[in-house]
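Okay, structure first, notes after.
Omission of a single protein chain aside, the complex is shown with its protein chains in their original locations.
Right, chain A next:
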Amino acid sequence: MDFLFLKKYGWYYLNGAKNTILLTCIAITFGIILGLIFALFRLSNNKLLRYIAVTYIEIIRGTPILIQIMILYFGISQYISLPEIPALSKIIGYDSSDFMIGAAAVAINSGAYVAEIIRAGIQSINKGQMEAARSLGLGSSMAMRYVIIPQAFKNILPALGNEFVTLVKETSIVSVIGIMELTKAGDIVRGATAKGFEPLLVAASVYFCITFAASRFVAFLERRMKASD
């Protein structure tokens, strides 16, 4: 075992870790937005909306993320190209449009899982809460917004935290479309140093540091929320 290559290539890992975290944050943010929209669609009284939501959730959960990302990258991006965001390009260190496709793929994938988490959270709220809100004269969307969703989010925060931790690892998939994140960084270092093993160990440890810190943070939040109950 020889880790001396880190002196020269350690920077790759740092840069990769930064992009992994950035990718995760973008994906979870849009994943939650998508998840909320589709969870509400799924619970809506409108048949069409319910149908759209179920289709999205089932297709995404029933196909591999690797295929999804390749469809998006090699297929759909032939017809639609994302504009480059100069500020983002500057942060990640290269053209942001591929990065955005990767982030979009992970967000779309995560959105399906988050939708199910949010749906369960909403359904876990006692139906008396909805009735009380409606009996005051609040419409169903206002009741959702002010009464149901705030309580649901509080209940599902641990599950969303876990989804975040899972996403940190899932983002490694975007390395297949050449996005420079942690897994790709390990790959590049392997090629550059002609070492097959050590660069992977380093990548794995960096992943572990990120997920361990994140899951500690989630546990901390959970404890604090219990205290406020």
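As a convention for this text, a residue touches a chain if its C-beta (ideal position, glycine included) is under 8 Å from a C-beta of that chain, and two chains touch if they have at least 3 such contacts; residues count from 1.
Keep this in mind: contacts and distances are computed from a predicted model.
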"Spermidine/putrescine transport system permease protein", "NADH-quinone oxidoreductase subunit F", "Amino acid ABC transporter ATP-binding protein, PAAT family" or "Sulfur carrier protein ThiS" - which is the UniProt name of the missing chain: "Amino acid ABC transporter ATP-binding protein, PAAT family"
Of A:Y51, A:F74, A:Y94 or A:Y146, the residue in touch with the unshown chain: A:Y146
Touch criterion as defined above, residue of A:E58, A:E131 or A:E222 at the omitted chain: A:E131
In chain A, positions touching the absent partner: 126, 128-129, 131-139, 142, 146-147, 150-151, 154, 229
